[in-house]
Structures are given as structure tokens and as C-alpha cells.
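First up is the structure itself, then whatever we jot down about it.
Yeah, one chain of the complex is gone here, protein chain that is, but the others are all in their spots.
In this document, chain identifiers A and B correspond to the written order of the chains, with residue numbering beginning at 1 in each.
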Amino acid sequence: MRSNRGYAAFLIPGALLSLVVIVVPLLMNVGISFTRWQGVGTPEWIGLDNYTRLLEDENFWASFRNIIFLIVAMAVVPTLIGLVLAAVLFDYVAKEIGPRTASALRSGFYLPQVLPVAVTGIVWGWILNPSFGALNAILTNAGLDGLAKNWLGDPAYALYSVMVVMIWFQVGYPVVMFMSGLQRVDPELYEAASIDGAGWWRRFTRIAIHQIKPEIYVVLVTTTIAALKIFGQIFVLTRGGPGNATLVPSYFAYQNFFEKAQVGYGSAIATVLALIIVVLSMLFLRIQARDEQKDAA
Amino acid sequence: MRLLAPPLNFRVHSRGGRRRRRAAAVAVLAAASLVLAACGADSDDSAGGGDGKTLKLWHYEGATSAMGVAWTEAIKQFEASHPGVKVQFEPKGFEQIRQSAGMILNSDEAPDIMEYNKGNATAGLLSKQGLLTDLSEEAGKRGWDKIGPSLQTTSKYDAEGIMGDGKWYGVPNYAEYVMVYYNKDLFAKHKVAVPTTLAEFETAMDTFAKAGVTPLSVGGAEYPAQQIFYELALSKASRSFVDSFELYKGKVDFKGPELTYAANTFADWVKKGYIAKNSAGIKAEDMGVAFTQGKFPMVISGSWWYGRFVSEAKFQWGTFLFPGNTLHPGSGGNIWVVPKNAKNKSLAYDFIDITMKPEIQNLLGNSGGVPVLADPAAITDAKSKELIDNFTKVTSSDGLAFYPDWPAPGYYDVLVAGVQHLINGTKSPDAVLDEIAKPYNDNLTSLGK
Partner (left out) sequence: MNRALRPAILATLTALVLLVLSPFALVAVNAVKSPDEYATDGPLSLPNGLHLEGIADFWIRVDFGEKLFNSFLIAGSVAVLAVIVSVLNAYALGIGRVRGRYAFLVFFLLANLLPQEALVYPLYYMSKEVGLYNSQIAVVIIFTAIQSAFGTYLLSSVYATFPREMLEAAAIDGAGKVRTLWRVVVPISWPSLSVLFTFFFIWTWNEFFLPLVFLISNDKQTVPVALGVLQGDRLMDATTTSASALLGILPAVLFFLIFQRTLSRGVMSGAIK
């Protein structure tokens, strides 16, 4: 009954922008991945050589293995923690203690996202320093010497340390998103449910989570993608080391682009990464779309 | 439904009214800012267009560093001797230049003269791509080639972008080298004398280790650890090893005496507690700060720390060259380059000339830096004298051996990773040598050697 035709016009500015800024460079990037190039001068066509080299490169596989861990640290854990925190802040703190306290707490959790990445690296370097870092100082003072490890320098712990930093960094984003979504929930629904005898937990899972499904999907997708693309924090915390214990695809690509001046190889890495991200996103979107259809029905 | 419509609209309206005004204000702000940004792009200063009226100069040395002080004076002298010419100086970030130099020099935004990193992967690469001006003629005319031969290595690059022989593409204004800084107070406290041979050095470190003090402050997350590794290799090396390793003049055997000694001894030092087992995660900055805090009696690193220790270390300290070596890591410092797209080249040459004058070089020396053409008698500052005397000792025996990460682009990360394995004990010295040999040899192959 609604004419869907007129709506297409609204897409024009966005589509143009995306085309010029994103799609064209993407295609160029794919093109460069079939060449050997140092960034200046003319690229030299070498076909699929970069890709075959990638498949044999242990750094490449290591970087993707590490990413799986980082997805847990940046998508799964923050979303779960974010849900709980948002619910508590919105439902309990705002109502029982005051909306301003809830806002203040929310801002506190979000602040790590505002700190420049370079400073994040320096500060966490101070905290995790094996000799005189804050963490080990506290552990030693508490008599837990054995737990005072070489957090960023020992390959056994480096990735886990980075994961903790990323949870710290990421948790505020879901909290803000979910709290904003929770505002959409009609309080009448809650009242109706509690009249029916539902406790807080059931109201939370049946109503709140259901209503903020769009936000949950968005948060999961965007944090997963952010995890796949992570670069800045690895750069300042560990530079991908020790060894390749914390190497990630974006940093690996960066090394080739800018430090080794192997732009073709770097483009191949970036193309593979982009492909994986696109496929994953499409999967997510499919699931989300089907879920929405189910709801609408 | 109809009954609800008016309140619906009403509510939307009243909110909409306030929202609309705010939205309109924001839209106006957006438009205004776009216009401003556009103006920003237009008023782009292309004033330095070969008219000989401005010199666009970039460097990334801190204002209080020796180079910063000397070059600020040079700017003053330049403007005095070139009336009507203004120096448009922009202090740059090292990271930005390192990352974007190629892009910048390939565009209209190139400056007239800029400080740039010496080495095959940087200056060599740019010269190969034709982005730098050939300075050979000027170097000869103006006597810049009076600096010693090992300092000239980083100025000249051949057609393949390899340093050593070839045309002049850069001029070093200062030099740097690696030495051992030591805490005199801690040495006295533990009754340790300044070592003169490698054996004495190990004994000294042993004394500290047995007293529960880790002798060396090491930054394993960045460049310092690999420089110690290199020092060890150099203790068994000759000039021809350096020529092979750095300049590809011969084949490098990664299982040869120099590098096997380095790997084995380094691992040994970790085992004996001379190098802390947890130093793989320590950054260079934290390594230096730990030394100034008096936590470690020694730190093996470069002359770039000198000025900082002078102002920040609260204890008596001194330096000595790595005992027993004739070869030491070090080289000419970052070089002045003149981009091909520079608009005021002769002004650039004049400026380089001024920075090479004895007056400026002496100022550099007295401010805690290592000059390339200073008059030793004119160095009056006592601590600087010590620094420069040691350097003269190195250059007079042709002892500058450059740095271990130079031979291949990205080799820095390879070495950091390799040495971290030695510190953590996660790979045997033999395996580490294999690991660092591969990218080196791959690079040689791609160079067609």
C-alpha cells in the first residue's frame, strides 16, 4: 500500500559518497593486491603470487588465530557485561537512586573510549610493566608474588593482557547503546507483565532484551568487526609481539604497507580481511533480517 | 484513532518546535563549518613557489634537544644572511614523516628541505624512486664531504637505493653511537671498577647479579635489545662483516662466528641474570626511566639519551664504550634531504651549509649532541666533551657499524621478535638465527643479489 518507489531517492547522497570514498578505493586495493609495488612508481603485475605467499605465511595464520580471541574480548564479553550493566543502571539505579547517578556511572564506563589510543598504550604500559607496574606492585604487596607476571612481554600472557585492556576499552559502548535502546521500551509493557506475576529477571529477558534487539545486533556486529579490524591498541601496546603472539591482520597489513613498503602484499592481506568481514557481516545481517521478519509476523 | 490524532500531532509539534530550532541551528553550524573548511583548503599557502622568498623547512627534533637548539640558531643566521627571505619552519612528528614521506614528496606539498631518516629502507627507497635531489655537486663545492668516510656512507645511495657508494642524497648534521651508561654511585657501592675488556665486563655484571641487582636495564619491546645483540656480534667481527651485513658486499653466514656468538652469549646473559627475564615487554622509554631512577647500574643505548640523562639523572654517572669492541653501533644521524619537488633548492643548499659551519656544529656539541664537523677545542662543556671524545675514538678507527635493523625493510620487527625469543627462552639461539636469517636472505633475493 505504501509506494516504495519514492524512497530510493533518499539513498542518493549516501550511495554517491560510499561509491567514491569506499567502493572505488576498495576496487583499486584489490587491483593492487595482484601487483608488486613499493608505493611510488609503477606497480608490477604478478597475478596471484601475493595470495599464494599469504597461505604459506605463518604470521598470516597467527594473526587470524589471535583475532578469534579478540572477538571474545571485544564483542562477546563486553556485550554480556554491557547488557547487565545497562539493565542495572537503567532499571535499578535510575529508578531507585536517581537518573543523574545512572548517567554519571554510564559516562564513567564510556570514558575509556574517549582516551586517545597512543595514551592508552602508554598508560597500560605503566600498569602492566613487569618490574614496577601498578598491577604487579599491588600483587606483590598483597603477598601474591607468584601472580606477578610479565604481562605484555611473555607470549603466554600477552594476548590475554591485551584482551583485558580491550574489555576495559570496549565495555562502555554497549552500555551507552543499550541504555539508549531501553528508553524505547514502553513502561506499560513492564506493568502489564508484573501484573501477570513476572519477576525482574523475566521482565528483563522477555521484554527488555526483546525490545532492544536492534541495538544488540548492532553492537554484536560492530564490535566483532572492530575486533577484526583492530589496529591502534596493538600498535601501542605490543607492536604485535612478543614474536607474533599478538599479531593481528590489520597490523600485519600495516607493516607491509608502511614499514616494508610491500604495498601489493599488504593489499592482499587487507583484501582477505575485508572479504572475511563482508562475509561475516552478511551472515549476521541475514540472521537479523530473518529475526525481524519473525517479529513482524 | 481519530480522537487521538490531534494530541499526537500536538505533542509531536511542541517537541518538534524546539527540536526544529535546535536542528536548524546545528545545520547552520554545519554549513558554516564546511565553508570554513573549504576556505582552509583554499588559503593553502603556495606562497613558497620558487620565488626565493621563503624556505620551507621541516624537522622533528625537539626544541630543547641539541639539534633543536643548533638548528634554531641556524635559522636565525640564515635569515640574517638572506635578507628578505623568511624561513617557514614546521616542527613535524616523526611518525608522520616515517609513514607518509613518500606520499608527501610525491606531491605539491613537499618542503624545500627536510630532516629524514638515513638508511636503505628510507632515504635509499626515496632516492631510488627519484623523489630526492642529487646533492653530489653541492657536497663537493661546499665541502660537505669533509666528514669522515663512515659518516658519508649514509649520505650516498646508488641506483638501487643502497647506501655506501653512489650519489649524495642527504647530508648528516650530527652523529650517534651506542655506548654503556653506568651509575657511578652504584658502581662504588658494589666496589665495581669500569671494565676495559669483555671478560671484565662479564665479571662486573656477575658481581651485581650475585648481589641481587640486575646489571642491565634492557628494553626488549623495542630497539635496545637488538643493539646489545649487535654489540656482541661486533665483538667478534671485522669491518668486512659489517660491509657484508649492511652493504651486501659479501655473503653473510648467519651461523658464522659473529652471530652465533651473539645469540649464544645473549641467551647466556639472560640465564645468568645479567638481562632481566621480563625485559621482553619493556619499552625503550621505560628502560631509560628505570636507569634514571637508579634501579639498574647500567644501560646500553645510544647518545640520544645523553642530554636527557644530563638533566634528569640525580646521581653521578659516566659512559664507556662497549669493552673490547673496535666496532660499535652508530652512524651519521638523520640527514637533510632536498625533495625533487622542492621549489627553492638553492636556499635549501645555503641552509645546509650554515648548519655545517663550525659555529653551529660547536653549538650542537656543547648542547649534548654529537656533531660531525666540530672543532674539538671549542667544546667547553665537560660532559659533552666526554661524549664527543668517545665518538672521535670510534670514528678514527673507522668503527661505526650502523644498526642491525638496516639491511632489510621491516627487519626491525624481525629482530625485536627474534631477540624476544632469546629473552623469554622460547626458542634456542640456533632457531632464532634461522628465524632472522630468512627475511634477510629473502630481501637479498628480491634485490637480485
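Here, contacts are C-beta pairs under 8 Å (C-beta built on N, C-alpha and C of every residue); 3 or more make two chains touch, one makes a residue touch a chain.
Because the structure is predicted, anything quoted here is derived from the model rather than measured.
Note that of A:148, A:221 or A:247, the residue touching the chain absent from this view is A:221. Screening B:75, B:289 or B:447 for touch with the missing chain picks out B:289. Within the full complex, the residue among A:48, A:68 or A:97 touching the omitted chain is A:97. Interface residues of chain B with the unshown chain, by the touch rule above, are 1, 4-5, 7-9, 11-13, 15-16, 19-20, 23, 26-27, 29-30, 33-34, 36-38, 40-41, 44-45, 60-63, 90-96, 99-100, 103-104, 107-109, 117, 223, 284-285, 288-290, 292-293, 302, 304-305, 308, 311-314, 334.
Mapped onto chain A, contacts with the missing chain fall at residues 2, 4, 6-11, 13-15, 17-18, 20-26, 28-29, 32, 39, 85, 88-89, 92-93, 96-97, 99, 101, 103, 105-120, 122-124, 126-127, 132-134, 137, 168, 171-172, 176-177, 179-181, 183-184, 186-188, 200, 214-215, 217-218, 221-222, 225, 229, 231-232, 249-250, 253-254, 257-258, 263, 266-267, 270-271, 273-274, 277-278, 281-282, 285-286, 288-289, 292, 295.
The rule is simple: only the chains that are shown with their structure count from here on.
One simple way to say how far apart two chains are is to compare their mean CA positions; for chain A and chain B this gives 34 Å.
For chain A in complex with chain B, the residues that touch the partner chain are 38-41, 125-126, 128-132, 150-155, 158, 238-244, 255-256, 258-262. Across the complex, chain B meets chain A through its residues 98-99, 102-103, 106, 121, 125-126, 129, 131, 220-222, 276-283, 286, 290, 295, 409-410, 412-413, 416-417, 420-421, 423-424, 426.
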